[in-house]
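Omission of a single protein chain aside, the complex is shown with its protein chains in their original locations.
Then we have chain A:
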Amino acid sequence: MELILNTVFSAAFVAAIIRTTTPILFASLGGLLSDLVGSLNVALEGMMLISCLTAVLVSAYAPWYVGVAAGMVAGGALGAVMALFHLRFKADVILVGFAINIIAAGGTVTALNLATGDKGTSIGRVLSAAIPELDLSFLDPIPVVGPVVTQMFSGHSYLTWLGAFMVFAIWYFLYRMPGGLRFRAVGEYPPAAEAAGISPNKLRTYGLIASGMLAGLGGAQLAMFNFVGFTRDMTNGRGFIALGAVLLGRRHPVGTAIAAVLFGAFEALSIALPGILPQIPGEVIHMIPFVVTVVALMLSSKRKLTA
């Protein structure tokens, strides 16, 4: 037990949380945007997965930032596809989302096989790039806190810092800019937006595309930093956990970010625990983030009901 506590309350563990949180944070912010504009994006998982593969394959032949951009574009394109089927062809948004998830699960394996001749992983087949680390070791000399701060915050992906900035940027957009007002109006009561001359479908299209691009950034982070290379089903439910973070975070950017950190922490724990408690089966430990998601949502909805 002491060992667990020592692990959890260490600077290295904080660094691990930041690392595991980053992909979930991007996906959560994406989920937030689409949810607020009234088209719940259940395809975050599939979008991330396709973006992972896209980022890996592109970065094998181009610089890392092109790989990241490719992942983002892939996600955005999937968002546009969702908007097309949901808004133009009037298909149910949940069904369209699941179609994308199913296509992603099978399609990435097929594409991986075509590209590398391997159905399981790109590692060892193609040499994909990694996102560079942002070195903050110059903070080390600061007395007392310097070493701890460096250990916690140095060496993270550029995208981690972009993600933190996006929390602020999305908050500013939603609550300080006219566009955000319109966005929230569409999500809360579309007839009001329509009466004010705003096209709900146009904003929903933007929302889904932005949602896809953010999920794509999350995918790029996952496959070009947390892991370098693509493995089948490597998103492993993160897209769904992100949806949970949106709801748990009360559909607010800061709340969503906090929820994403919570889920990131349990994922980090599930990575650290097998080393400390080898007697517990790994499968049980890997269930932790999902169990936490379900429990957190139950508590949150119960509180809402009694409030």
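By our rule, contacts are C-beta pairs under 8 Å (C-beta built on N, C-alpha and C of every residue); 3 or more make two chains touch, one makes a residue touch a chain; residues count from 1.
Note that contacts and distances are computed from a predicted model.
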{"item": "Which of \"MaoC family dehydratase\", \"Allophanate hydrolase subunit 1\", \"Simple sugar transport system ATP-binding protein\" or \"CU044_5270 family protein\" matches, in UniProt, the chain that is not displayed", "value": "\"Simple sugar transport system ATP-binding protein\""}
{"item": "Residue of A:A185, A:A210, A:A259 or A:I285 touching the missing chain in the full complex", "value": "A:A185"}
{"item": "Residue among A:G117, A:P141 or A:G197 touching the omitted chain", "value": "A:G197"}
{"item": "Touch residues of chain A, complete complex, unshown partner", "value": "176-178, 180-182, 184-185, 188-189, 191-198, 305-307"}
